[in-house]
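Of the protein chains in this complex, all but one are displayed in their positions.
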Amino acid sequence: MSNNIVCHDGKLTSNGLRCKINPVGQNRFIGSTVTANKIFNSCNEAVADIFDGATIMVGGFGSYGGLPINLIVALSGQGAKDLTIIANMGGVGHELSHRIKPGGYQDSGILFENGQVSKFIGSVPALGGMPPTSPLEILFNEGKVEIETVPQGTLAERLRCGAGGLGGFYTPVGIGTTVEEGKEKKVIDGREYILELPLTADFALIKAHKADAFGNLVYRQTARCFNPVMAMAAKVTIVEVDELVPAGQLDPEVIVTPHIYVNRIVEVPQ
Amino acid sequence: MSNNIVCHDGKLTSNGLRCKINPVGQNRFIGSTVTANKIFNSCNEAVADIFDGATIMVGGFGSYGGLPINLIVALSGQGAKDLTIIANMGGVGHELSHRIKPGGYQDSGILFENGQVSKFIGSVPALGGMPPTSPLEILFNEGKVEIETVPQGTLAERLRCGAGGLGGFYTPVGIGTTVEEGKEKKVIDGREYILELPLTADFALIKAHKADAFGNLVYRQTARCFNPVMAMAAKVTIVEVDELVPAGQLDPEVIVTPHIYVNRIVEVPQ
Amino acid sequence: MNDRLGEQTIALRAAREFTDGSVVNLGYGMPGLCANLIPGDKTVFFQSENGMLGYGSLATDEEKDYELINASDQPVTPLPGMCFFDSAAAFDMIRGGHIDIVVLGAYQVSEKGDLANWGRPGRPATGMGGGMDLAVGAKKIIVTMLHTTKDGVPRIVSECTYPLTARHCVSLIITDLAVMEITENGLLLKELAPGWTVPEVQALTGAKLTPAEDLKEIEL
Partner (left out) sequence: MNDRLGEQTIALRAAREFTDGSVVNLGYGMPGLCANLIPGDKTVFFQSENGMLGYGSLATDEEKDYELINASDQPVTPLPGMCFFDSAAAFDMIRGGHIDIVVLGAYQVSEKGDLANWGRPGRPATGMGGGMDLAVGAKKIIVTMLHTTKDGVPRIVSECTYPLTARHCVSLIITDLAVMEITENGLLLKELAPGWTVPEVQALTGAKLTPAEDLKEIEL
């Protein structure tokens, strides 16, 4: 009985079986098509197949820092309708944005302005400190968009729960408030908790600082925020990055989002 | 009505109130005692107050890489009894360790050999591929130690659940096996799940590569494993590190364990 | 009437509660000012729920970096020893009890420490952000707020009528008129703004104030 693969006639054989392909004792990434398939030339191409009725996570946190602005703009041009948007904030819209940042900026507000969204799930649909003229708040007040308001930490954990294949979790956040309405409650070890369920999506639009060619991601400062958990929780994750570098250029100890969570990369230099 | 704090007579005043202390517009870490209190001169000093009956998480994964060996040895010398140990593996003990690594090594096995442990919670109490002569397996077979066997991913998630103040979570892992015995089951969205509860501890003994003087930690390669989640889940986290560096010497983007999870640091140069 | 305290003064009084080495989260609005009001001999680690620990003061116009912001969207400055993490990790810290103090704004606080700080009548689309998580998870909750609405309606009440953030969570209320502690016996009036009397402040409060034995003028 031969326990080892042996080389015979210049071909590797094993137990008398001839190998069709020579195994090499190394996985070398030579000639693979894996990386090439992830890199897109434009945001428009990267969002082209987003379909009507899709659920879409949009990264970022508040008014700026980590918002995938170029992907949002591409999606507004692409025109998919009846979308469910999962994001921390509903966006202020371009008009109000001038109050926050000189020159203003685009955010998810344009998706609402365009009438592309039927439901929003997030922790700050509209900012109480701003006038009630954000596109989402106007549409909600007109009964044209549904809102599911979720405490921010619960939102982050529901995303992680969806990413990690769990069925739900018990949190003390929301007990005694409107958040507990309609939800199962349970006392565990003497404390009251609410059952919260996972969130997943068809697509995530996120922003990172750098990607390598495999799709490993690093972020910059507070622009990390909701991007990593959304990358993990969506079926197809599309990222816009400031810089695309060759595989192996990111230190393996500092990669925040492993490449298996990233499906499409668009480089949008700042 | 004055809305601003104004400087008057060399002292800051505000609304006519004289400030006892001058506020400065910066948080400068000058003269703080915060960092000094975390740094211990020896593993013996760092584990000195571990009490009989304590629950202790022990970092690492398998036979090496990330094991806080010097803290384990210190705890074995310290002598606390009736301990509950939470760790991925029960350890092989010094005798068996020679089969794994030339020269052998110490692991949690010495705590069992010493009769310090009454309960073990983990995913691999003993290795099936080794003879049944690890200290934990011997004591378990003699009825002297209780074992709670937990699937490895469920162990990691129970630690994170304890760290994050959640009451429990539903996992599909263990359905149809001995793991589901005695646990609540629930069907969510058509799939069956088991309710798993959080794990916390009085102390965590962990191993990191570097700490800064605040206690921010970075790890090296696969020595990361269970250390970060245990650091988060214990009341008092004690870390042995290869190298202690000044605060500010670790890149803020690459810190894995933020310092608020670390209570005691011992530098043990390799 | 005497002057009411300004926002900076209220924030400075709140910042005086931060002990050396404490981990502090600053809520939306006025609490953010506390970051600029830490004495140089103290270390305070500011945590922000968008994923940052250990930032410094608010950024000046020249320092502004829109990828280094606190959870109120204000650019801040870096400090040695700081670190960044994602939103899920930020809320593990918060729910897990690793925040010593949170300073929050409020629409209403009840004498039992119930907090209402996110929703208000006529604005159903506004959300709670991270306020509920912070109110449940932090070890000590300080509210900084104006004592009344612009129209003089008390914001400190016997029962909140605005949507709740969490029940029985507030420890200390600092307003433009007074400092009050929430105790088992209700509101303990600890400090008054200069020139204000107990009856004057009680008249603007929707719940009973019990003056402390050592009631004094606010010290900064």
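For reference, chains read A, B and C in written order, and residue numbers begin at 1 within each chain.
In the analysis below, a residue touches a chain if its C-beta (ideal position, glycine included) is under 8 Å from a C-beta of that chain, and two chains touch if they have at least 3 such contacts.
All values derive from a computational prediction rather than experimental measurement.
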Contacts of the unshown chain among the visible ones are A, B
Of the candidates B:Val73, B:Val124, B:Ile188 or B:Val245, the residue in contact with the absent chain is B:Val124
In the full complex, chain A touches the hidden chain through residues 1-5, 14-34, 160, 163-166, 212-214, 216, 232, 247-248, 250, 252-253, 255, 258-261
For chain B, residues touching the missing partner are 61-66, 88, 90, 100-101, 122-129, 132, 134, 136-137, 140-141, 147, 149, 151-157, 159-160, 171-179, 219-229, 256
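By definition in this document, only the chains that are shown with their structure count from here on.
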Taking each chain's mean CA coordinate, chain A and chain B are separated, in whole Å, by 30
Between the Cα centroids of chain A and chain C the separation in whole angstrom comes to 32
Multi-chain contacts in chain A, i.e. residues touching at least two other chains, fall at 157, 171-172, 219-221
Among all residues of chain C, those touching at least two other chains are 84-85, 91, 94-95, 136-137
